[in-house]
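Working notes for the structure below.
Heads up, one of the protein chains got dropped from this complex, but the rest are sitting where they should.
== chain A ==
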Amino acid sequence: MKFLQLDGLETLNSALAFETPECRVFGSIEPYSCKAAGSDKKLYKQIEIKYDPSHSPPEDDGFRYIISPFGPLDQAASRRTLFYLIGTLNASFPDYDFSEVKPEQFRKETSVAMVINSVNLTLLSHGNTRAVKDLRIWDAIDSLIDFEDSDVYSYNPESDSDPNDEEGAGTLWSFNYFFFNKKMKRIIYFTMRGVSYGAPSEDDDFSDMSEDDIGFAPRRRSLRHDDFVAGEMDML
């Protein structure tokens, strides 16, 4: 999915990286358009082959694949939502490939209000009132995605599939929310994680560290070359 460079998020994102007495918090809000780019084409094919019953042989027990947080997977619309979310994760974490992730690792949240509440609670309990009260992140996100028309999904992976939970990174908690507005063809990916002070930071010297100890820098998503790559495919 294509990363969107939108104004106004810079300040918000810097406010979401802060320190508390117990941990360091890193958060980021990333907007994506549902325009498939580059490797997304391959991803779309993979998902279609895996979940579209017309692709699988008749003896196959397709039953276990049908029920999903996105609706029945034998419907193209459900598959497309799965495709957008996996595509967003792939775009946000270029060193990972989420194409094999099972739909059950996502969850459709009951309402935007509940998610807002939950995130506010997390921010507040970590002493950050600035993001919500002063910078008004929810107003900002609402202006970008229009909560009234959006669904919210969360990604709750096993620890071996969690890019926020790498070995040695000292992640204490994390969340991944996707605000998806079908009409606008847009997704806002809001992620946050708390990292213990014991974990190595980007200031440490890496040269003597073993492979898995490479520190976890705050995720600042800057524009990358492939965001402009030609050959996009409009899936909608």
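Quick note on the criterion: a contact is a pair of C-beta atoms (placed from the backbone, for glycine too) under 8 Å apart; a residue touches a chain by one contact, two chains touch by 3 or more; residues count from 1.
Everything below uses one rule, namely that contacts and distances are computed from a predicted model.
Student: So which of "Trafficking protein particle complex subunit 12", "DNA-directed RNA polymerase III subunit RPC6", "Response regulatory domain-containing protein" or "Signal peptidase complex subunit 3" is the UniProt name of the chain that got left out?
Tutor: Answer from the UniProt record of the missing subunit chain: "DNA-directed RNA polymerase III subunit RPC6".
Student: Out of A:F26, A:F70 or A:F98, which is the one that touches the chain we can't see?
Tutor: Touches the omitted chain: A:F98.
Student: In the complete complex, the non-displayed chain touches which residues of chain A?
Tutor: Against the left-out chain, chain A lists 94-98, 100-101, 157, 160-161, 163, 206, 211, 214, 224-226.
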